[in-house]
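First, the structure itself, so that you have it in front of you.
Omission of a single protein chain aside, the complex is shown with its protein chains in their original locations.
Going by the order they are written in, the chains are A and B; count residues from 1 in each one.
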Amino acid sequence: MALLEVRGVSKAFRGLRAVQSVSFDVAEGAIAAMIGPNGAGKTTCFNVIAGVFAPDTGTVSLGGRAITGLHPHLVCRAGVGRTFQVVKPFPQMSVLDNVVVGALNASARVADARREARRVLELLHLQEKRGALAASLTLPERKRLEVARAMATRPRLLLLDEVMAGLRPTEVDEMVGVFRRINRETGLTILLIEHVMRAVMALAGRVVVLHHGEKICEGAPEEVVRDPAVLECYLGEEAL
Amino acid sequence: MTPDLIANVVIAGLLTGLVYGLMALGLSVIFGVVRVVNFAHGEMMTIAMYAAVILFGAFGLDPLLAVVPVAVAFFGFGYALQSALINPFITRPEHSQFMLLVAVALIMVNALLMIFGPDARSVQVDYQLESYAIGPILIDKARLLAAGMAVATSAALFAFFRLSLVGKAIRACADNHLGAQVVGLNVKRLYALTFGVGSACVAVAGCMMILLVDVTPVLGPAYTLLAFVIVIVGGLGSMPGALLGGVLIGVSEALAGLLIVPSAKSMFSFALLILVLLFRPQGLLGKRT
Partner (left out) sequence: MSPERRAAILLTLLGAALVALPWLAGSYVLSVATLILFFAYTGQAWNVMMGFAGQLSLGHSLYVGLGAYAAAGLFFHYGIGPWAGVWLAIAACVAAGAVIGFLAFRFGISGVYFALLTIAFAEFTRIGFDHIQWLGGPGGLFIKVEQREAWDLLDLRGTPRMFYYVMLALTTGAFALCAWLLRSRAGYYWQAIRENEEAAQALGINTFRWKMLAVVISAAMTAVSGVFFAFYYNNLFPEQIFHISRSIEIILGPIIGGLGTLFGPILGAAVLTILADGITELMALAGLEIPGVKQVFYGLCLLVVVMFLPHGIWPTIARRLGLTRR
C-alpha cells in the first residue's frame, strides 16, 4: 500500500527545469531514499511534496488524498513532517520548547505536548539538553533537534533532508539505529535525501535516483548501486 | 482654477520635487548598498538645513556655496556613523539596526531642539524674491537654482557610480555581498564610503531646501517619512527611481495642496506609500528581489 504517491511532478524556475516528470511511490511503513548528484532536484522534490512550491504539473497524494499545492502548514497537518537541509531551529527557545511547538500540532493541550516532546527528545538522545537554548547546540545536535521537532508533529510520513551530513561514522550509525527503531516500533514512513551512502544502504528498502531533475533509476539499494547509469553520473566505480 | 495656476503649481512642485529626489537619492544609495534603513535620514537633512542657516548667519555664506563645506562635513559624519555604529552590528537582526537608527534620530531631533529651540530659522538671500517669467508661468529663481543644484549633484553621483573604480566596487558590494568579499573588496570600508556619499547627498539637499522653507527641529521625522515614501514609490535601489519618485511626490503634494485642504496633503503621500507597499513593493523602477 503506497502512502506517498508522486505522479508526473515537474517544477521549473524561470526556465530552469529543476524537476521533470518525476513519479515514484513510497509504501506505508517503508524507508525510502532519494539520491543523486547536487542539483539533481531532490530538495525541490521535497519542497513540492511539503507544499513550499506548487508543482507546474503532476500530483502528490498522501494516503490516497491529494495534497498537491497545499500550503506547508496544511501539508503538515495532513501528516507530513519535514526537516530542512540548512537547519532552522528556533534559536532563542529552549530545546524542549522547540519540540513542544511541533508536538502542539497533534496535542491540543500544552501539558500533553510537553509530555510528548520529552518522549521524542529521549528517542533522539537530546533529553539532557532540553533546557538549553537551541542556539547553543552543535550542528549534529541541531540536526537531531530538527528531526525531533518534525517527529513531534506525529507525521505519517517523515521527510529527512540530508540529516547525516557532517556527522562522524559513529554518529551516522547512531542515527541509523534511531530511525530503524522508530520505523520498526511505530511504522513511521520515512523518505530521506542522502549523500552518505553508508546510511542509505543501512536504512533504505527502496532507492530513487535523480539526475538533472529526472528519475533515472529506482529499486532496491543493491540493484541501484550496480546500475551503470547511476554509477556513471553519481557513485563512480569505487563507491562499492 | 485656471490652467496657468495649475501649471505654476505643477512646475513649482516639480522643482521642489527634484530637491526631494536628491534627499531620497541619498537614502536609496544607503539602503541599496548597505541594506540599512536609515531612519535618521530626515534628521540629517534637518541638520544640514541648520548648518546652512549658521553658515549664512555667521559668514554670510550663500547656501549654494555652503553645500561644499557642509557636504564634506556630512561625508565624514556619515562615514564615521557607519564605521562606529553600524558596521560592528551588521550581523544583528534587521530590526536591531533599525532601532539603532531610530535612537540616533531621536537624539538628533532633540539635540537640535535643545540647541536651537523650537522656533523657525531661515536664510534670507536676494534671489529668493526674484522670479523668471516665461509667458504666464512664473518660476522662482531660488527654486530653479535649488533644483539645478539637485540635478547637478545627482548627475555627479551617477557618474561616480558608473565611471569611477570605487563606485563600481560599491555597486559590486550591493549586488553580491559575499562575492565582493571573495574578490577581496573591503566591504566594511565600502559601506562606510557609501554612507558618507549618501550623507553628502542629504547635505546638499538640505542646503537647497533652506532656500525654499524654514527649518524647525520637528521637520526631521517628516522628511524621513517623505524620503521613504519617495524611495519606495520610485523603487528601492534605483537611483533614477528616487529622482522620479521625488518629482512625483513633489508635484502630487503641490496639486493636492491646491485641490484639497492644504494641511491634508501629506495624507496623500502616506496613502500612496501604503498602496505601493501592498501592490508594487519594488516601486516604479525598482527590481523585484
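The rule we apply is simple: a contact is a pair of C-beta atoms (placed from the backbone, for glycine too) under 8 Å apart; a residue touches a chain by one contact, two chains touch by 3 or more.
Note that this is a predicted model, so its numbers are computed, not measured.
Only one residue from A:36, A:55, A:89 or A:213 touches the chain missing from this view: A:89. By the touch rule set out above, subunit B reaches the unshown chain at residues 37, 85, 89, 92, 94-96, 98-100, 102-107, 109-114, 117-118, 217, 221, 225, 228-229, 232, 261, 263-264, 266-267, 270-271, 273-274, 277-279, 281.
Contact between subunit A and the absent chain runs through residues 50, 71-73, 76-77, 81-82, 84, 88-93, 97, 100-102, 104-105, 108, 110, 113, 131-133, 149-150, 153.
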